[in-house]
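One protein chain is absent from this view; the other protein chains keep their places.
Naming follows writing order (A and B), and every chain is counted from residue 1.
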Amino acid sequence: MREKTILERIYDFRIPLLIVLLVIAFSIISSDFLSLRTVNTLLLLLPANGVVALGVTMVMIIGELDLSVGGVVALSGLMMVKLLPLGTAVAVVVSLAAGGFIGLVNGVIINKLKVNSLITTIAVGFILSGFSLVFSEGTVFYENKVLTGFGNRSLWIFPYTTLLYFIMTLLIQYVLQRSTFGIKLYAVGGSRISSDYSGINVTRMGIVVFILSGLFAGLGGVLLAARLSTASPLRGSETAIVVITAILLGGTTLGGGYGDVVKSLLGILLLSLLTKGLTQLEVPAYYQSMIIGVILIFLLYVGSRLSRRE
Amino acid sequence: MEFVKVEGLTKRFGGVLALDDVDLSIDRGEVHSIVGENGAGKSTFIKILSGIVKADGGEVYFEGGRITNAHPNRLFEIGISASFQETSLFDNLTVSENIFIGELYHHREFRVNWRTASGRAREMLADFGVGDIDPQEPVAHLSTEMKQIVEILKAVKVNAKLICLDEPTAPLTSRGTGLLFQLLGELKKKGITIIYVSHNLNEVLQISDRITVLRDGRKVDTVERKDAGESVLHDLMIGRSIERARKPRKGRVEYGRPALRVEGLSDGDKVMDISFEAYREEILGLTGLVGAGRSEVAWMIFGLTARRSGEVWVGGRRIEHLTPDAAIRAGIYYLPEDRRVMGLFLNQNLYINTTISKLEKVKKRLVLDFKREKALSEETMSRLGVKYASLNQIALNLSGGNQQKLMFGKCLFAEPEILILDEPTKGIDVGSKEEIYGLIRSLAHEGMAVVLISSEVEEICLLSDRVIVMGNGRTLGTFEGEHINEREITSCYLQTARSK
Partner (left out) sequence: MRAYTIWIFLALLVLVMSFLSPNFLTSQNFTTVLKNLAPTALLAFGLTLVFLGGGFDLSQGATLILSATLIASINPEGAIFFTLTVLLIFFIAFCIGSFNGYLIGMHRLNSFIVTLGTRSIVGGFVFIHAAGMVVSAAIQSPILEYIGLDRFLGIPVQTIIWVVIAVLCWFVVKYSPYARKIAVVGSSVRVGKFSGLKVEGLQMSTYVFNGLLAGLAGILIGCQTSHIAPALVWHYDFDAITACAVGGISLSGGKGTIIDTLSGVLLLGFINNSMIMIGVPYKWQLILKGLVLLMAIIADMQSKKSYA
C-alpha cells in the first residue's frame, strides 16, 4: 500500500483537529470559554447522546440503522421516574431492561422477519412515542437525591455521568477491537453471506446488536432524566438524527463494516462543542443546524475527493 | 465406508435441472476432480456439498453420516470447507482476520489475541510463498490474485478433512498455480481429501487421482487419471467427438479503411503505448499475461476510463471525448469480463437487460412499446440460443452460459459495428464455448470488426485473423497468418515473464 499524503493524514485526524480549532476559535471570541465552569457544563452535555451513540454505532457497524432510540430515551426516562417508589436501583434496572426489550423486538423483526431496519425502527419509534404519552402527557417532576446527584455532580471538572460515558466507551472499544464479538460484528457488517459461511450466526449477531442499542438508549434516557430531574414524553424527538450525525461526523460509515466508538465519541464531542459554542455566541438554533449540515457535507466531499486518489 | 458418498443428488433452478440424479463417491485422501460444462452442474455440486445451496433431492453422506442440506456452520465443524470463484472475503477486514474468522466458530473465548493470529498468518503466507503479503493489510487493497490466495488459505486453514476448490486457479498466474499445486501436495500428504473443480483440463490431468465428468447435470463417468487424456475427457464432456478446427480462419480480407484505429493510447498506469487497427470482417486477437493492460485498453476505447494520451478513430473520424454513451453511438460495444458485476442487471428481467443500450428501437412515439420490446428480445434470445423459462424471469436465474449469451444479446441489440469482447468464454462450458465461437465468427463474417481479448491462447489462435500480444502496457508482437500458433505466441509473452 502506498504511503499516505500529508492531506490524507490530516484528513484522518480531521475530527480532533476540528475540535482543537473550535476550542481555540471559541476561546478567542468568548473570553470565558475555557473556564472550568464552561468545560464542566460542556462535558455534562455529552453522556445523554453519547451513551446512545455507543449502541447506534454498533448497529451501524453491522450495517443497519436504529431510529427508535429517541423513543426509547423518552420512554425509559418516564418509566424510571414512575418506578422510583420501588427503589432507585430497581427503577433504573427495569428501565434499562425495557430498553433492551425494545431492542430485542427490533432485532427479531429485522433479523428473523428480514424487514428493513430503517422502516422498522421508524415504526417502533412511533409506537414508543405513543407509549410515552400514555405514561404521561406532560413533563414529570421527581425528587431523588441519589439520582439527581449522580446526574449533576462532578469530580473536579468531570461530571460523574461523563466519566461513566468515557469508561464505557473505552470498554466497548476494547470489545470491538479485541474480542470475538467485535470481529464478528465487523465481519457481518462487511458481508452477511461470507459471515454465514464462516460459521458466524448472523441472525443472532443482528439481534444482539439491537438489544445493545436499546439498552444504551435506555441508559441515555435514564442519564438525561437524572440530569434534568424530570422526564418528558417529548424528549428524544431529535435524538436519532443528532446521534447519527455525530457518528457520521466521527467517521463511521453507513455501509457497515467500518467505524468505532472512539470516533463516535469525538463526533459527539465535536457536535456538542459546536452547539454549546454557538449557543454561547448567541447564534440561533436554526443557524446551528445549518452550520452542522454544511460541515457534514463538506467533510463528506473532502473525504470522497481524497479517496478518489486511490 | 466411503469417505464421501452422494446418492441421487438433484437440484432445480427455476425451470432448469442443474443436477439430475447424480451418484458419486469420493475416497479418503484422494484428489478428485470434477469437470464438465457449467450447465453441467459442477459449481452446483460443490455448493450443495458445502452447504451453501440446498439440494432438492438425494442424499449426501460424509464418513457414514448423513449431511444432506446441513448448514455450512455444521459442515465446518465436521471438517468440510470450500473456496469459490467469487471470493467470499471480507473487504473491510485484514488478511489475518479473514484467514482466522472461520476458526472463531470453535473459539469459545471472549478475547482474541490478534498478535498471535497475525504471527501465524505471517508464517502461513511465507509457507505458501507469498510472504510479501502483510497480514495486517486490509483485503480491500489486495489484487485479485492475492485475494484468491488468501481465500484458499482460508479454506485450508480450518482443520479440514475435505476441501473443495471451485476454479481456484482462474485468477492466478502460473506462479500462483504452481504454489497451489505444491500446497495441494502437502495437504494430500496429511491425508486431506480434495475435490477440485476446474475447466482447465491440463491442470486436472496434472494433479488428480480420479476425474468425474458431469454433463447436463448428470454424471457421465468417473475415470482414473491413467485412463484419461484430454480428448477422452472432451468426448465425455460433450458427448461427441469434436474435431477442433485448429486452422485459423483463412481468406484474406481486403484492407480498406480501418473500422477502429487507436494510436499511442495510454492511461498513465497500466497502458503505456498501444496502437493498432481493427478492420471489418476481421477478428483481432489481443492477448498477454494477466495485468498486461488489455482490458484497460478496451476501457479507454469504450470511454470508461480517461486516457492520458493517444487518439481513437472510428471509421475515419476522430473521437475526442469518449464516454460509453458516445462510444455506443459511434458503433462500438464492449462486452465486459465479469458479466455478473459489469454486464447484466441481475435483478432485472431478460427483456430489460436486452434492450437497455438502445431503447430507441422499442420506442413508439416517446413511450416504450412493451410488445415490440418483448418480440425483439425473444428474437434476440432465440438467435443466440439462450435457454430461459420466461422473458419475465430475472437474469440472476440463468445459468452461466446463458447469462453470457444474454450479455451478447444486449450487445448485439445495440447494433454495433465494432465489438470488443473481454474474455467472452470465461467460466463457460465447452459446449457453449463452441456456440459462442461460431457466433463470433459469424458476426465477423457479417461485417463487424471484432477485437477479442482473451487469456486463452488456444482460443486466440482458433479465432483470430491477426494477433497482438501485449505486455506491461505495450505491444510485444503482432502475428498473422501461419504465425498464429500457440508456440510462437506463448513464447512472445513469456518474454515479459522472464524479463520481470
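Note that contacts are C-beta pairs under 8 Å (C-beta built on N, C-alpha and C of every residue); 3 or more make two chains touch, one makes a residue touch a chain.
What you see is a predicted model, and the numbers here were worked out from it, not measured in a lab.
Peer 1: For the chain left off this view, which of B:71, B:363, B:441 or B:483 is in contact with it?
Peer 2: Of the candidates B:71, B:363, B:441 or B:483, B:363 is in touch with the missing chain.
Peer 1: Which of B:113, B:323, B:442 or B:490 sits in contact with the chain that's absent?
Peer 2: From the options B:113, B:323, B:442 or B:490, the contact with the absent chain belongs to B:323.
Peer 1: Determine which one of A:83, A:97, A:123 or A:306 touches the chain that has been left out.
Peer 2: Of all options in A:83, A:97, A:123 or A:306, contact with the hidden chain holds for A:123.
Peer 1: If the hidden chain were put back, which residues of subunit B would touch it?
Peer 2: On the subunit B side, contact with the omitted chain comes from 304, 323-325, 327-328, 334, 336, 341-348, 352, 356-357, 359, 363, 366-368, 410, 414.
Peer 1: Which subunit A residues would touch the chain omitted from the figure, given the whole complex?
Peer 2: On the subunit A side, contact with the omitted chain comes from 109, 113-116, 118-120, 122-134, 137, 241, 244-245, 248, 253-254, 284-287, 289-290, 292-294, 296-297, 300-301, 304.
Keep this in mind: only the chains that are shown with their structure count from here on.
Peer 1: Counting in whole Å, what is the centre-to-centre distance of subunit A and subunit B, each centre being its mean C-alpha position?
Peer 2: 45
Peer 1: Please output the residues of subunit A touching subunit B within their complex, sorted ascending.
Peer 2: For this pair, the touching residues of subunit A are 1, 178-184, 186-187, 189-191, 193-201, 257-258.
Peer 1: Okay, in this complex, where on subunit B does subunit A touch?
Peer 2: Answer in residue numbers: 50, 52, 72-73, 76-77, 88-93, 97, 101-102, 104-105, 107, 109-112, 114, 137, 141.
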